[in-house]
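Below is one structure, written out as structure tokens, with a few remarks after it.
Excluded from the complex is one protein chain; the other protein chains are retained at their positions.
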Amino acid sequence: MTELDVQTLQRRLAAFASARDWEPYHTPKNLAAALSVEAAELLEIFQWLTPEQSARVMERPETAHRVADEVADVLAYLLQFCEVLGIDALTALSEKIDRNEFRFPVPDRRNPPEPDDRHSSE
Amino acid sequence: MTELDVQTLQRRLAAFASARDWEPYHTPKNLAAALSVEAAELLEIFQWLTPEQSARVMERPETAHRVADEVADVLAYLLQFCEVLGIDALTALSEKIDRNEFRFPVPDRRNPPEPDDRHSSE
Amino acid sequence: MTELDVQTLQRRLAAFASARDWEPYHTPKNLAAALSVEAAELLEIFQWLTPEQSARVMERPETAHRVADEVADVLAYLLQFCEVLGIDALTALSEKIDRNEFRFPVPDRRNPPEPDDRHSSE
Partner (left out) sequence: MTELDVQTLQRRLAAFASARDWEPYHTPKNLAAALSVEAAELLEIFQWLTPEQSARVMERPETAHRVADEVADVLAYLLQFCEVLGIDALTALSEKIDRNEFRFPVPDRRNPPEPDDRHSSE
């Protein structure tokens, strides 16, 4: 399928919003708020689940669909946010991984980090 | 550049986590929480800005870098979430746009929607 | 009315959860996630509004009720979170205001801060 790359999807989203006159609503601030709201809706699916239950959410078709739908919403607002500010999301991520490979060298397995290192260092 | 597609970035992120023994932390629930936290960090940049100021955040290099960095973090956790659950984020988004094109037909410009329709119908 | 203090409401919430056997779900982590989700639901009401529209949300009874309902949800999870961890929310806030009065002295009105100072310093 030809459309499954980020640039094409980003253009489809921009055309979609334009055709519906939604552009005045799509300030960077509003899109950042909407992105945050959609991320919370994804989290809501997991909020009462144990870690083990959370690993099995795709087993029930209804929940699997809901999860994929929220993933789509998060990605949609992220790409629309990048569109209005001229950010290349894939380049930003690639450069971030480059920086993180430098910041977090592969650890010596004989000295595993404390759980809190995991948290605080990221 | 060959690496700038979603699949390659997703594999780099998986290898990065694996090399650092972070996989036990990467339950779907934890990754959804981390995604939500990063989305809020992006929103934090905008929280006191007017709509007009929010449109100019890329003009200052320091703020522009911070915005791109948070975009990278959001995308990183979204792709890691999709990795552990076997979700294809681009397909999910493409199918969502298909559904939305059906749900939200291009409006008759002579009868523009109320602002609240914009909000409630999405 | 005698029940309108924080301690009484916190006890009512604890009894409510206990009577329904919800305590196993109420880990601090889950309650923090639920609090974050409810805060996002409150934000959702405002995400497409202009600053001016956001100041008038209480004029429509339906929206006013929705706003008050989300406020109640946020406060409910905040108090339940404090209950399970033994935190006194009012004392924590009072001490925070004390610290902030020291950290942010009342400014000289002849040298107003830049908008970004507002953001970065809090």
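Residue numbering begins at 1 within each chain, and the chains themselves are lettered A, B and C in the order written.
We adopt the following convention: a residue touches a chain if its C-beta (ideal position, glycine included) is under 8 Å from a C-beta of that chain, and two chains touch if they have at least 3 such contacts.
All values reported here derive from a predicted model rather than from experimental measurement.
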Per the touch definition above, residue among B:Ala40, B:Val74 or B:Leu90 touching the missing chain: B:Ala40
Sites on subunit A contacted by the missing partner chain, in the whole complex: 33, 36, 40, 45, 47-51, 53, 115, 118-119
Interface with the undisplayed chain - residues on subunit C: 1, 3-6, 9, 12-13, 16, 19-22, 25, 27-30, 32-33, 35-36, 38-40, 42-43, 45-46, 49, 51, 54-55, 57-58, 67-69, 71-76, 78-79, 81-82, 84-87, 89-97, 100-101, 104, 106-107, 109, 112, 115, 118
Missing-partner contacts on subunit B, residue numbers: 25, 30, 33-34, 36-37, 39-41, 43-44, 46-48
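Here, only the chains that are shown with their structure count from here on.
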Residue-number overlap at the subunit A/subunit B interface, same or different (half cut): same
Length of the line joining the C-alpha centres of subunit A and subunit C, rounded to whole Å: 26
Centre-of-Cα separation between subunit B and subunit A, whole angstrom: 4
Residue numbers of subunit A (touch at least two other chains): 25, 30, 33, 36, 39-40, 43, 46
